[in-house]
Structures are given as C-alpha cells and as structure tokens.
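Starting off with a structure, shown below.
All protein chains but one are shown at their positions in the complex.
Per-chain residue numbering starts at 1, and chain names A, B and C are given in the order in which the chains are listed.
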C-alpha cells in the first residue's frame, strides 16, 4: 500500500534570517521541493505582534523556500505551511523544524506500532466578524477534518497535535466589518485577556476540539469562547495573524499506514509547574525511562517537543499565590517558564514552546499541552 | 550539654507589608523575642534597586520586630538579621521565613545524625574603596569565621548555606571615597555585569569561600573578582545594599551539638536547566526519593529551599545557543527561571530564589547553589 | 459674605512615604486639621495596578493625615480626598500637593477677577455591573453637581478641573455581580483598550461631561462608552481603584465668592505634541507671556499644572506614523511624554501628569486636558 514516510529535521538558527541549516538539508537531499510540507519554528525577537525578528524570519524563509521550490514567493504558501512563533525568552533556542513527507510502498504496520503521518488543509475564508466566534469554529473544524483525511487519519485518538493559523483582526478589517453593519469580538488588538488575538486563537482551538469530538456542538456558542474553560482541546496549538484571510491546519498523528521512523505522543500538564506532565508526553511517544526519568542514553531518540505555555487564569498554584498575573512582563515570562519546564526534563533547550497568553481553550484550565516526537528505528 | 534547637517557619505574604503570618507565630508562642534570629524572605515588586515592594516590606518587618522585641526600630538590627530579596517573578510565592534558635540541654547526637544550627556575626565597617575588593573579602571572611563559631561549627564541610549582606556603593559613598583620594571598583550602580552591586556580592562570596577554604588566599586579589570564575563558593548567597556600612553574616550548618528537628543540605546545579542538581540538594538534606523523584508523601517534610538563579555568562547551554544574555528583561526572567526549576522539582512555589545577575562567584560557572531544609523528627 | 480661601502647596517627595514636606506645612500652620481638603500627588513606582510605591504612599499619607486630624485611619477618607497617581517616568518629579480651604468674610470679587474655589462630594455606591456604564455615569454626574454646589459654583464655565476616583472591577466584584445574574463591562482587569480600568475611568469622565453639559443625556448609552470619542469632557481627570465602593469628586473652579490668592484655568491640546495647548492653559490661568512664551520672571507665580497624557487612538500624528501603539511599554512611555510636553513649557518637572492609557473621554480625540493654577496676589 501507499503510505507516508514523514521526517522532521530541527535546525538551530544563528539569526532570524538564518537558512543555512535548511540549505544543508537540501544539499544533502533530505529536504526536497516535493517533500517539504511544513516549516515550524521559534524565532528570536520580542514575541510581540510587531516582532521584527519573526517578520524578518518569515520573509527570509519564504524567499528560501521559493528558491528551493522554483516558484514565486507568493505561491509558496500553496505548497508549504509556515508556523513561526516569535519570542525565545529564557532557555528556548531559536530553531526551524522542517517536516517532510513522501509517499512510498510499504506494508501496513501493526496496530501497536503506529508511526507519524501528517496532513494539511486550508479553511474557507474567515470574515472579521467570524473571528473568535462560531463562524471560525466551524470553518476550522471543517479544515481539521480535511487535514485528518489528508493524513489518512480517521480516529481522533490517533491525532496528537493540530497546529492552526487563522486570521486575526486588524484596524482595517474591523473597519471593513463594521462598515458592513457587522460587529467584531473585540476592539483590543493585543494578546491581553480580552484581545482579538486570543479570541482568534481560542476560536481556532474550539474548532479543533469540535472536529475531534473533544467538545460537542451543542455546548458551543459565541458566548462560551474565553468564558467556559471546561471546553478545550488537548492537541490544538493555534496562532493568528492579521494578514491572513484563511485558516491553515496541519495535523500530526500516528497511523498503521506509515513507514515513518518517527512516532508522536502527547499529554497535558495538570498545572503550570507540572514536570510530570512533560515526562508523560515523552513516555507516551515511546522514550525509554529509567528511575522515573528519561533515560539519558535514550534522549538522542527524542526528535522534538512542542509545548504550550499558557499562563493560568488563577493567581494560585497548588494553593499558593503567585504574582505572575500582575506582572507587566507576564507574556514574556510565561513563555520563558514553559521553556524551562520542558528543558529541565528533556535536558536540551531546542524545544518549540509558544504561549504567554492568559487562559486558553488550548489545554485544560491551568494546564498545557505537550507533544513529543521520538525516533523508533 | 547546651545545644541549639533551631526552627524555621515559612509564612506566605499577601502583600509586601503583611506580617499576619509572623504575628500568628508570635501569638502561638513559636516565635519569641529571645528566639528570633533571622527573617529571610522574598518580597513582591520589581526586584530592581528601587523596588518599593521590598523597601516597604523592610520597613514593615522592622516595625513589627521592634514591637515584638520591645526595642526601638533602629536597634532591631542588633538582634535580628533581615535578608529580603526583592522580586517574585513567575512562580515564586512571596513569603517570609522566620528562623528561631533556643539553647537547651540535650545530649550530643551521633555523627551521622547531625542537625541544623545557625550562627550570626557582623563584620567590621567596610569602606567604599574596599567594596568588591580584597578589603571586603577579608572582612567577610573574618565575619564568616565568627558566625561559624557562633553556630558551634568548626568543619567547613558542615556549613551548607552562608547568607551575607554587605555594603554596596552609592553616588554619595563614591564621592566620599574619591574625595579621600581613593578609587572604587565601578561607577555603575546597577546589577549589570560591571555594576557595583555584583562586585559587592561577588566580593562577599569570595570572602565566604576564603573562610571555608573553598578558595586559598594566594589565589585571591582585586583582579580576580568577576574575572576568574574558577574561584567560587558552593554555599554563599550574598546581597548588597547602599545603606549598609557593615557586613552581616548568617551561617546555616549541621552539628552533633543540636537538638533541632531540622537538617540542611546543599548541592550545585551543573548548568541553568539542571533539575538533577535541585533533586540532589533535596536528597542530601534527607528527603526520601522514589523512582528517581522526591517521594510525594515525604514532601511535607521539606521545610524550605534556598536557591540562586545566576544567569550563565555564556550564551550556550549544553551546546545550544540561548538569547537570554541579550534580553532586556534578563534580570527578571533569569530569576523567574530559577523559580520554575525549583518549583518543578519541589511541587511547590514557596521557595527562596534570588538571582538574575550574570555570572557570579556564588556557585560554579554556569551552575547555581541550592540548599534545602528538611524536617527529621 | 463668607467666601472660600483656597491654597495649594506642592511638596516634592524624597520617597513614596515621605511626609516631611507636609509636616513642615503643618508645623508652619499652613495646613491645619480643619483646612486640609485634598492631597493630590504623583508617586514614584511602576505605575501599574500593583504599584507598591503608590500603595505605600497611600498608607503613609493616610497615617500622617490621621495623626494630623486626630482621627482613626479608616475615618480619614471622610475628611480628606486622596488622589494619588502612580508612576513618575521621565521628567515627572514625585510630589504631593496639599489643598486647603478655609471660610472667611470677604467682599464679592468682580466678575473679571474670579479666584479659586474647591468643592467635594461622594457619590452613591456604584455596583460592579454599573462600572463603565450608565449607572456610573449618572452617579458621577450627581456627585459632580453636588461638588459644584459645595464649591459654590453654578456655571459650568467656571469649572476648570474635576478630579474623580471611582470603583473599578476586581476578580471578586465580577464574581459577585455575576452570581447575582448581572454582567460586567469587561473581564480584562488591566488598563488595556478593553480593560475594566479604562471603562471605569471613561464612565466617570462621561459623568462629569453630563453634569457640566458638555454631553447631552440623549447622546449617552452603555454602547457609546469607549466607542464614540466625540463625547468627552474638557475638565475631567478620572481614575479608578478596585478597593473603592463609592465615587469621590473634587471640583476646582473660579468664583467671585473667593478670597483665594490663586486662579485656575484650563485648555486642551489638539494632539499629542501640541505644546501650544499647554501654553494656552498657562495663559488662561493668568500667567504673563512674552514673545509667545511664558515670561520666565513670572513663572514663579505658577503654582501647579495638572495634565492628562492619554495616548492617541490613531498611529498618526499630523499625518506621520508613530509606533507608540505597538510599544509594549506604551503605558509608561505615554505618561512620560506628557511629562516632557508640560515640563518643556513650564521649565520645571514638578507637574501632575497622569495617563498612558489609549483613548479616553477625558479630553478630545488625540488631545489632552491641561489645567494650571497661578498665584495672583
């Protein structure tokens, strides 16, 4: 049967525009024009919405990819999905992970030896008035189902990570919507607790949750977004950008129809300091443990970790008060703390950790999502 | 024989000026005018040199202590040592730990069952021109020896934590020194890498190292301070303040001449993400471990953890680049990361974590000091 | 006839808790228990909602006032209004202005020689669900009318500055309101563009505007708050605090029934860099000008300046783009810039400048309110 063979290559970046690691992969034949499906990375810079490090990285990576693929820069998005998360505070090494997929003939695997597959899809256009509301939720849900199909996945239990980028709001798009007599979810363009950015992210997360059956449709309405935290996805990592008009979804899961050397697993932390949750994700992805900890000799099989670091909505952790919610630098510090939680478990700093926002439908209340990819050859 | 019985009570603070926890201890007879020897805590606020949260806490705690002791506020320092570290970024719960000591008749313990003792001492006056130089190193070394004597400790191996406060430099004290024809170590009053604050802290750390034999006298000179990082103490946690004229030292160690229910232990981390180093400190202080991790059922015996979180001088951790040294908020983030490293191991946020400065003679290059106090009754 | 004689004394503060300047005024008989009506000041610290400099100042000033008045601390608010604005970034000197009022027999002044009067009032209790909505607007309007009456002012044209403090929202008050089936204006507790803090401030500003006839009642509704910027007051400076349950209003104006040596005037700037607007305020308060600029020899008659520094809602100033709206430190920088605008005109740094929030019904779109008090003996 035709099955996927997916690889993931993690390249540290010396500067935001550093494509030398990717070029080395291309030179070695590991990344090819017809196999590259996604570039996912952390870029150094402020992490704010006008983070020029991230913008510069985006420009440089699209230019590099256009050269690799031999297509104009504005067609690159049709072939490769870009997920760049800005801000590497603390112990997060700037890096780009290249995801490749090729289709080869191989026998079906056994059910207890599923391997990594990846699927992609674009959503229908999402109007400004739909951002952070049911309109976005439904369109992201549809795109998630399409991406699962592209991945060859049918059982939501096999889905371990869904990365989504959706349109956010801008001064211009709000004006356009209001001139059509529509309202928008927020006039706050920041990632603050009532900001359009987090509404967009959380609408997208609920869309994933709906597609995967984590949340049932009757429970959903415009009113529950960023209000009812009992509704959430355990596998959605979402972001938004004002320049986008459609959603983009990339699904990672395990399948018997895969010849990949990699397997993915995920877990959620129960609170902000829960290192056990991080360890659990490594364990379910198949890393060997010894004495309750990842076996150091086995850690080179760990290919990559993807983690959210959403700040809890409460000022209490295990019954004790913290002052993070009052901190003017909470967004940056919250992200940095997630980086430490993961790095202190994996023993490495090259982890994909995004977050810093307060509360989210990405992961349970107070907890965060961690997904790990482990090599199994 | 007359031996010490030392106790340590950790009170979370609802605001910088919250003394209700201490008052409850006083009301319960656990803290008495003649047993209180030190108040050590983390106060919420910016953590900068003009952190009004810390200043307000200092004023409020001295007023409370004056009332408890029945002495004027300006005499409080003769009886009780205050070590307040400002800034609780991330997952550090603001708190005050009260240390009490009483002398009781009890038999000597066995050598393998030493318990906590504490000793204090003030240094001779330290002139501005001595700050961060040999003058300070010698005076802190003398005071450390005196504090060890007060604690009844003779073997440096029994010393697990030495907290020191020394004079820093101010605009006024620099002017005074220069008008006497003296030079000072820096005109930079910040905690930056050439700042007077870190020179003072590091001079004090080398003083402790000299007293404990961790560094030999011939290796020391004005020139090695903040230059030769191979010289360091594994037990010194130091801070400085412009308002001080003398050094203050409080030594924590274990002794057979103790009837304390507590034992202290320490370890150093090998780098900034080394959770194993934190676990090691808990282990040597006598906490039970299970499956490589602290036994959750035993964690209520953990009384307190004291940790430094000095930022490494290199931009590499285990061979990977981080951007922390370039971060405008590195001081706050560096402190926050240490808080996460400890909290993710202890499962609690009420830990004493100070730091944020770049490089130090407090702990080995790249690593940090962690001391833990465990109850053993 | 019985008329007011109002004085204003501006005391620089060496620390947040510095009451020495006030004590000197009390010792000199200039401030007396029965004449002190308000303490208005800028306190050093972060300016954020957990600014411990401001909190410490508030505690210290209330304790000092309680001692002066011979009343318990919790009764001080019945006698003296406190308006403390946190954050002195840039060139704003921390200070406290004491406002005193005594009633003396004096003839009525001529209409062209009106002098300063002051009036105070408390509002009815404002429920959380009223914050930033019509409920608050009406209650602040009523209190403003009462304060005008207390000041002996009937013509809104004679009112030049209305300082208001109102309740904000807190986690607890939101929960209380929602448990009663009520909604609140925002769940965002910050001073961001959709934050409860700015909604409270702007509800209060519209209340003042309603009382003074600057805005007509039919134009008002819950929906216009922070949406229709054409509605505004030219004299309202408002702030909010989660701990408050009632609004407090203090009105400054000029009257023929005054024996004060002071006169107040106000103006609005047309945009964020409009120094001419600041000069205009000084001119209408009666300062002499020479060559288009305040006469330096006359500047010692300038007693005090009160100015807002609200950040414009647009990223354009006179047709050119600025990046302030995208700046993570916009709140602090926006306040600092107002301080510079005023100081560069007055030639002094001891000015009351509050602000940093984005858009407001305090002043016209893009512009800000400036009030000046000038001595006229």
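Here, a contact is a pair of C-beta atoms (placed from the backbone, for glycine too) under 8 Å apart; a residue touches a chain by one contact, two chains touch by 3 or more.
No experiment lies behind these values; they were computed from the predicted model shown.
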{"item": "Candidates C:90, C:122 or C:156 - the one touching the absent chain", "value": "C:90"}
{"item": "Residue among A:1, A:14 or A:59 touching the omitted chain", "value": "A:59"}
{"item": "For chain C, the residues touching the chain missing from this view", "value": "12, 14, 44, 88-94, 272-275, 290-293, 317-318, 320-324, 327, 329, 332-334, 336-337, 340-341, 343-345, 347-350"}
{"item": "For chain A, residues in touch with the removed chain", "value": "15-17, 44-46, 50-53, 55-56, 59"}
{"item": "Missing-partner contacts on chain B, residue numbers", "value": "46, 48-50, 186-190, 192-195, 226, 323, 326, 328"}
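What we mean here is this: only the chains that are shown with their structure count from here on.
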{"item": "Interface residue identity across copies chain A, chain B - same or different by half", "value": "same"}
{"item": "Rounded Å distance between chain A and chain C, as computed from the means of their C-alpha atoms", "value": "46"}
{"item": "Centroid distance [mean C-alpha coordinates] between chain C and chain B, Å", "value": "44"}
{"item": "Between chain A and chain B, centroid-to-centroid distance (C-alpha), Å", "value": "40"}
{"item": "Where chain A touches two or more other chains, by residue", "value": "323"}
